[in-house]
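A short worksheet on the structure shown next.
In this view, the complex is presented without one of its protein chains, the others remaining in place.
Right after this comes subunit A.
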Amino acid sequence: MARPRSRPLSPHLTIWRWGPHMLVSILHRATGVGLALGGATLFTWWLAAAAGGPASYARFLDLMTRDQPIGPDGLPLPGTAMLNPLPALILIGLTWAFFQHMANGIRHLVMDLGAAYELKTNKTTSLATIAFSIIATLLLWAWIFTR
């Protein structure tokens, strides 16, 4: 199409500067899908394993955890099972995803009321969801690992 090159084209779809609101927007989508596919599958698997009885639940726990110190009777000390690295990574990721999705979900509900669209407020609330999700995840897992 013949068009004077010098004329600015606006609004343009490919020129924008990254900001926290975009990050939070795409994270809401990514965490929602991650929770729906990964979280719901793990949750259902866990329940079905428990419903299948002690043996099936033991197989589930065996995949997720490894036994720690051996007691004097040659058996692992009860209550000392540790999460395997991969399940730990997945669970930490899912808790972070939940906290991020939850915080931004609440932000969405506030914006549905028509509030927090001002550029500065919008940026602040975006950053707040990220700060919240990281801090909440760290606190929760620090508590789990140290208790």
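Remarks
By our rule, a residue touches a chain if its C-beta (ideal position, glycine included) is under 8 Å from a C-beta of that chain, and two chains touch if they have at least 3 such contacts; residues count from 1.
Here, contacts and distances are computed from a predicted model.
The UniProt record for the undisplayed chain lists the protein name "Succinate dehydrogenase hydrophobic membrane anchor subunit", from the options "ABC transporter ATP-binding protein", "Fe-S cluster assembly protein SufD", "Glutathione S-transferase family protein" or "Succinate dehydrogenase hydrophobic membrane anchor subunit". Here one chain is not drawn; of A:102, A:116 or A:130, the residue touching it is A:102.
Residues 29, 32-33, 35-37, 40-41, 43-44, 47-48, 50-51, 54, 57-58, 61, 79, 95, 98, 102, 105-106, 108-109, 112, 140, 143-144 of subunit A touch the missing chain (whole complex, contact as defined above).
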